[in-house]
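What follows is a single structure, and I will ask about it in a moment.
One chain of protein is taken out of this complex; the other chains stay put.
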Amino acid sequence: MTAVLAAASGLFTQSFVTALIAGGVLASIPLMFTAVGEAISERSGVLNIGLEGMMLVGAYTGFLGAYEAHSMWVGFLTGALGGGVAAALMVVLSVRMGLDQIVIGIAITLAGEGITSVLQQAQFGGAYPRLPAYPQVAIPGLDSIPILGKSLFDQPLVVYFGLGLVAAVAWMFSRTRWGLELRAAGEKPEALDAAGVSVLNTRSYATLATGALAGVGGAYLSVIAAGTFTPFMTQGQGYMAIVIAMLARGRPVWVAVASFVFGISLSLSTALQLTGINISADVINMLPFAAIMLALVIFARSAYLPPALAVPYVRGAR
Amino acid sequence: SASPTTAAKARAGVKVTKIAIALPAKPTDYGWNQQGLDAAKSVASSVGAKLTTISNIGYNNTQSILSQLAQSGAQFIIAHASGYDTAAKQVALRYRVPVMTYDVPNELVPGLVSTITTSAEQGGYLAGILAAKETKTGTVGIVISASDSNWFEMSGGFAAGVASVNKKIKVRFAEIGPASYDDSAGGKRVASTLISANADVIFGMGDDASFGYLQAVSTAKAGHKVWYIGDIGNMGPIDKQHVLLSSEIWSFTKVFKQAVTDIQNGTYGKHAYNLTLGNGGISMLKTQYISAPVWAQMQAAKAKIVSGAIKVPVALTLGAVKKLVAAA
Amino acid sequence: MAIAAEDRAAAPAPPAPPPARTATGRGQMVVLTFVRSLVPVVLALLAGAVLLLVLGRSPVRFYSDVWRYGVELNNWQNSAVLMAPLLLMAAALVVVFRANIWNLGYDAQYLLGAVFVVGYGPWMFAHFPRPVAYAVLFVIAGLAGAIWTIVPALLRAYFGTNEIITTLMMSFIGIDVANILVKGPFQDPTVTIPQTKTIPYNDMLPNIPGTHIHVGFLVALGIVLVLHYLLTRTSFGLRLQVFGENPKAARHVGINVRRLIISSFLWSGFLIGVSAAVDILGLWSYVRSNWNPSYGNTVIPFVFLARLNLLAVIPFVAFYAVLSTGGDLATQAVSLPTDFLLVIVALILLFMTIIEFLGRRRELGQSYLTKGLREALRQPLVRRRRSP
Partner (left out) sequence: MADGALGAGMSPTDPGAPAVELVGISKQFPGVLANDDVHLAVRRGEVHCLLGENGAGKSTLISILSGMQRPDSGTILIDGEPARIRSPRDALKMGIGTVYQHSTLIPALSVLENLMLGESRRIVLDRGRARARMAEIAKMLGVEVDPDARTGDLALGRQQQVEIISALWKGSRVLVLDEPTSMLTPQGVEELEKVLVQLKQQGTAIIFITHKLHEALAVSDRITILRRGRAIGELSSEEIRSSTPEQNRATIVRLMFGDATDIGDAPELQTRIEDVEDLGARRLTIAAGDEEEPILELKSVSAPGDGLEPGIVDVSMKVRAGQILGVAGIDGNGQRALAETIAGQRRARTGSVELFGTPVNRLGVSARQKLGLRYVTDDRLGEGIVRNLSVSINLLLKRIGEQPFWRRGRIDARKVNAAALELVAEYDIRTPGIATRAGTLSGGNIQKLLLARELSLGPKVVVFNKPTYGLDLRTTENVREVIRRLTAEGAGAVLISTDLDELLELAGEIVVLSRGRLVGTVQNGRDAAERIGALMIGDGDSPGAVA
């Protein structure tokens, strides 16, 4: 025990704590993008189980874009496009034709996993090219706050975009016509239809936005977080994003908070290990989930889901 | 049905013309799968046998895949993952085909099942010496992707190697997650954390996660040079930023070749095979970045390990690793 | 006078609508069902073939290899062995899905069942006659799975807490617990890698004579058939369905909703545990750390495609088993990564959903084209006509 403390004492230097928090932020960003996306489509009544596949497609196309164009921004753009194209499938089949959202979602995930793996092999013949590190942008003033400054306010530019996006989506939900229509499409689509707004269009745009955001989340993983594309690299983050969106009841700010908690808990588990504490990684790993479970048991709150979630809308059906 | 011994006798003298290898992941990983496949290829061509490869099959359908390989007429099946052991043994018994397994030295079946163990800690020890010599910050890091005993062994050896040079050097140890073999983003995150904890030599173990380690080291902005030491394979071809200091290379060629010979002689399954520094199954990659004196020191240690003068501790559990790390 | 249509009222009523199903309905239904199951598979395989051609591979080679390695020789037996846990998993999911309850904790429930079987198996077989040991191990595995559903079940039944979240959380936790057990109390100390003791070969479930398909396959099939009967013909099944379709109505008609939620969760978990027992005792004999076959993910789409009808699940699962068993070698033969199979499965799902959907529309007497699509097709024409 004393040895552990000794090891820990030298460990928690300012720069290390800074790195931990920064690492947590970095780990939370792809989840945040994707979960904000899911919040949008869930609110509109589309349960997007294909998120994992859309993320992977985005990760792949994003990597490809960044790699070929030597630009991170091209990467995010192609990532968004890739995710959007995958989502377009969902739009046509699930939203427009009303096919089972769950089956289609799973099909998209499977196809995304398979295609990116096949393409990765076809494209790079088994090599794993890597990208350069991209510059971080410090926010003048804020970045000089001890510890928090360097960890929170010295990040790749896209991180700030992500945070801006959260605010924008929150604003969109509460203050704009689109937000109102999205909510209506998830609450009672026939009412939205009766009000003269196309439910199918509303849901289509929402799904496309989700796909694009999941694509950006995936691109973030490959372009920034890993600097390379490896098959299946999302590691279930798409599903995690669904859970986060539900836990946050579709509210963007809470989505960001929840994603951040997950990211930090990943970082903390690494930190715990570095202190040399002899706890199995399995135990450390399940702590965040156990904490959520505990919270659910104690507060027994039901996560609110829109009543029309995953129910296809067919006008005039009885 | 025939007893295993008669099966072995019957097969003695038969030339092996068809070899099969089953790989859990893609054979382009600059690691475990690639090393296995390369070795199998070279052995097959040297004994004039046809090689059937099946890769990227994961761990969920093993039994039927191995059965199919057996039914397709393979005379020697390399089940190239320790996770395949039980299925491989069952297939060997059912179809009476010699099968190679990993890490289960007490599960031998004459004529049918043998196994490869690896003294991975020996290479780790040399890597530890190298790291201890190269570190400027006095802190080195170990990152493993998952709870894998081979990685525990290497990590333990590494810690012991570092300690043999300088007890003052700190060793930091981290695992991405219990099953994050392919989590490249996680790999980069954890390796970056190690670097920010002041480590300037990273010894990394993992499958696709290794690409994340390499990326973390390549793009580190620590203000000082950070080196990477890899495992099993050689990532040199994709090291554009010149950070790959060395790698603990595992070579299966000799062992596979010996196995084929044993099958043809009817002696297969009577003993296990082992990769060691002594038999060349394990070696350290020499790169231009290792200075001659350091390399010489590594060679000296190697000789002592081979001769038994140095006993490298074997850590089989996370707890044992952490003890060695803490002691370092 | 105003009542201009009076005389029309006296005219005979409009012709009675055709009855929903005609006398020859049964035979027609069979044909329709057959066509409906076959067409999507054919379409998906065709689409897969096109994809293979695009990738410069031979579809003929690929499909004949799938057949060869998935069915021919003894390979169909491997497929059947794979079906056993999948069928039970499907049964477990149908029980809850019919009640519109999402038990997504199947991975943990399976692994915990599996770990307890290998944990206690060797000791059981050493001390008890095999039939007793089998029975006890099945129950232990079932209970392990069932117990892991209790918290989500109670939360849902008493507080309405969303079970998608709770079961997933419990799943992540349970997977780690299973790993801790594998690396802790149940680890085989004689092996260097973290894995459990192995159930002796002779104590594994016996094979169906003449094959190497273990009897667990028959057990699984039997359970699926019995469950199908329970769900479609008994009051339990109907209550489940009423609750699933309309929980308010369930309360209104006096169904004990809490008991129903809890019991369907428990049954589901129990069946998942049993699927683990069948799989471990029939095929694997041990569990290594970090192993997770995730049968639930495989089976969910087919469960939905079969519209929660267990009889219909059987052919879907069989089909998948053949593809999966044959596909690994077949992809290698055309030098593609095995992940290509995922694409094929995805294609099959797509086409099956589409055909199912068209069939259902047809049944409802609607056009094959949805309103949205029809309009999309019609719109350009409309515009043209409208322009001055």
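Every chain is named by a letter (A, B and C) in the order it is written, and numbering of its residues begins at 1.
Heads up, the rule we're going with is that contacts are C-beta pairs under 8 Å (C-beta built on N, C-alpha and C of every residue); 3 or more make two chains touch, one makes a residue touch a chain.
What you are looking at is a predicted structure, and each value in this text was computed from that prediction instead of being measured.
**Q** Which of the displayed chains are touched by the chain that has been omitted?
**A** Every shown chain touched by the left-out chain: A, C.
**Q** Out of A:167, A:195, A:253 or A:291, which residue would touch the omitted chain in the full complex?
**A** With A:167, A:195, A:253 or A:291 as choices, the missing chain is touched by A:195.
**Q** Among C:98, C:183 or C:239, which one touches the chain that has been omitted from the display?
**A** Once the missing chain is taken into account, the touching residue is C:239.
**Q** For chain A, which residues reach the chain that was dropped from this view?
**A** Spelled out for chain A, the touching residues are 175-178, 180-181, 183-184, 187-188, 190-198, 315-316, 318.
**Q** Considering the entire assembly, which residues of chain C contact the chain that has been omitted?
**A** Its contact residues with the unshown chain are 2-6, 8-9, 13-14, 17, 19-21, 233-236, 238-239, 241-242, 245-246, 248-249, 251-256, 364-365, 371, 375, 382, 386.
Note that only the chains that are shown with their structure count from here on.
**Q** So which chains count as neighbours of both chain A and chain B?
**A** Both-contact set = C.
**Q** Considering A-C alongside B-C, which chain pair is linked by more C-beta pairs in contact?
**A** Taking the two pairs in turn, the one with more contacts turns out to be A-C.
**Q** Report the inter-centroid distance (CA atoms only) between chain A and chain B in whole Å.
**A** 35
**Q** Distance-wise, how many Å sit between the C-alpha centres of chain B and chain C, to the nearest whole number?
**A** 38
**Q** For chain A and chain C, what's the span in angstrom between their mean Cα positions?
**A** Centre-to-centre distance between chain A and chain C: 28 Å.
**Q** Residues of chain A that touch two or more other chains: which are they?
**A** Expected reply: 121, 231, 280, 282, 285.
**Q** Would you mind listing the residues of chain C that make contact with two or more other chains?
**A** Those would be 176, 179, 183, 337, 339.
**Q** Any idea which chain C residues touch chain B in the complex?
**A** 69, 73-75, 78-79, 81-82, 176, 179, 183, 190-194, 198, 201, 212, 283-286, 288-294, 324-325, 328-329, 332, 337-339
**Q** Under the definition above, what is the set of chain A residues touching chain C in their complex?
**A** Those residues of chain A that touch chain C are 93, 96-100, 102-104, 106-108, 110-111, 113-115, 117-118, 121-122, 200, 231, 239, 242-243, 246-247, 280, 282-283, 285-286, 289-290, 292-293, 296-297, 300-303, 305, 314-315.
**Q** Which stretch or stretches of chain B touch chain A in the complex?
**A** 26-28, 30, 147, 170, 172-175, 177-178, 180, 182-190, 192-198, 208, 211-212, 214-215, 218-219, 221, 237-238, 240, 318-319, 322, 325-326
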